[in-house]
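Structure provided below as structure tokens; questions to follow.
One protein chain is absent from this view; the other protein chains keep their places.
Let's turn to chain A:
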């Protein structure tokens, strides 16, 4: 620390030579300049101040508490610019005010010279006095007794200077309070008395000297400035030199001039090295010379020569070539295909686009175009213009080269024929229906259902017009009809499967009618049929009600005579159930038949006994909407198809046997194979499913060849391996479906024929299909109001 090094000396100087009034000295000006330039560094004057201050310090400590501001210090600093004597005066005042401007680095000094400072005024060598006294201890050894360190000095920190501890807070916050802050001890610093209002008035009348009207924010006292201070401020605002007499451009003193002095600066003799050549340098030069001679150092070459070296130097890069390792992920960029005929400047005329093609090409988006150019014909080479997209195409190719991901794709090199399965020749699978042999016309509205009679002579059909009609198969002639209902369509017709009798069941609305078309029957068959129908009446009469409780429970089906009008035509029995019957299916023996009415929830499926005129509801509750139901051809098993599953029940044991899950969304119809082990399911979601009952609950084959819903499926019941489906797309498909007796072999299914002919009316095509009992013929019911015989 600068001032510390020799404080005594300085102090002595100060003391000995108090600054005289001779203010013309240039050094003084320098000093002032110093002050301006390096404000932070204390001038020597201030050091002196500090050292001088110390004497009075303790005695006036209380006034320190009174509160001093930085502003004061600033003011003091500014006062330093004034002339020497004035400065002295102000210092005097400051001492009285106890404005200590000692900054932190002075405290060391203070510490060292604490005592000395006190005595410093009296004697000069006080600092030599040790701060300990030597006494003798109990053993008689010398003992150093150090003086107590006065803790007062701790308070003599820079913080002590800030008498008000509120920090950098606007005093206006304290306006309401009697105090203006807190001192170091937490005591309130009271607001200095402002005097009476009269005093203030007086003050305002005769303005004290240096009155500024400002209030010192830290002390709360009015801030007065002396005339000198005001002068300085004035000069500062005018950008003038702060002092009168200060010369900003003093004459330059040439300390080092061109004039040669007579006497040398130094009396030392001239050294030898000044006039003897350096050996060391000679050595180094020789080294370089040698290097140049040996060519180790090349002379400087002009840079232009380097330009020519840029030229590629070619050599055989592939001098020792090794092929790329086998397993490399690298895919070489595919080459562009060579141009075809159409790219020629003079192509064959058939390659030139006609007007439509040209317009289509121009209209297409650039990216969709199959070719990026339009073939053009030029009669001679001289007429060929430049290709305007040449650069663009090259650019796009280069983009492809580095931007396009490369994928190795295996080209499909499969003969399409090899994919197609080898099917048995349809000639070998004959007979099956191929052509339309007869069309049964005459119905109004859709034909909903068709059925062959057990002998295969007649075909019965029922449709939207409410008529049941019977046609002769071979001639296509309508031989019999009856109108069952005026408003309701005949949804289903089914012959009773018995060759000795001829009973037709037809469903219209909620009723099922038993019909004996006696006009076309031989008398003995008619009699046999009538006997079967009439047998039930007696049974019903003898056992009027099978109810255990005797009464009030409405029977599920009412057996009655339909009325004389249609009874005369041969409609002999009417069975009425609770909701519209959609399908009828006979048991193989003909004594039972099942009806399904999808609307009636618990009464959806009903089994009727013809001989007893009895209707039973086998299911108390059915899961899902029942679609159709069928008897097993040989066992006492009953299949019920709901919307998307098929359940089979054992009627004898009265239990569920199996649930089939065809995976269809909506089953339309089912048919059981005459063998009883296979089941055909047609669905409204265009699928035809073949279930092998022994195999799984899932379909064995799923066939999807129709574009519209499948309405009906039917196996040939007469021993031919055929089945057919009827679809809303207006077509029927005939399949060969052979079921082998042993369990080891799966059924073979071969598509045979698509029969087309029915027209699609309001999105309905073929409604029903039935097979001839013996022949490979089938009959279909179309929504176009016709039935067709296919053979």
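As a working rule, contacts are C-beta pairs under 8 Å (C-beta built on N, C-alpha and C of every residue); 3 or more make two chains touch, one makes a residue touch a chain; residues count from 1.
The rule is short, and it goes like this: contacts and distances are computed from a predicted model.
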- Looking only at "Alpha-1,3-glucosyltransferase", "DNA sliding clamp PCNA", "SKP1-like protein" or "Pescadillo homolog", the name UniProt gives the absent chain is "Pescadillo homolog"
- Query: So which of A:181, A:220 or A:375 would be touching the chain we can't see?
  - Reply: A:375
- The listed residue (A:281, A:321 or A:554) that touches the chain absent from the view is A:321
- Note on the structure: Touch with the missing chain holds, among A:167, A:186 or A:385, for A:385
- Check the options A:278, A:435 or A:522 and report the residue that touches the missing chain. A:435
- Note on the structure: Touch assignment to the omitted chain, from A:238, A:280, A:335 or A:355, lands on A:335
- Item | Residues belonging to chain A that touch the chain removed from view | 303, 310, 312, 314-318, 321-324, 329, 331-333, 335-336, 338-341, 343-351, 354, 373, 375-376, 378-382, 384-395, 397-399, 401-407, 412, 414, 416, 419-421, 423, 426, 434-436, 439, 441, 703, 705-708, 729-731, 749-752, 754-760, 765, 784, 786
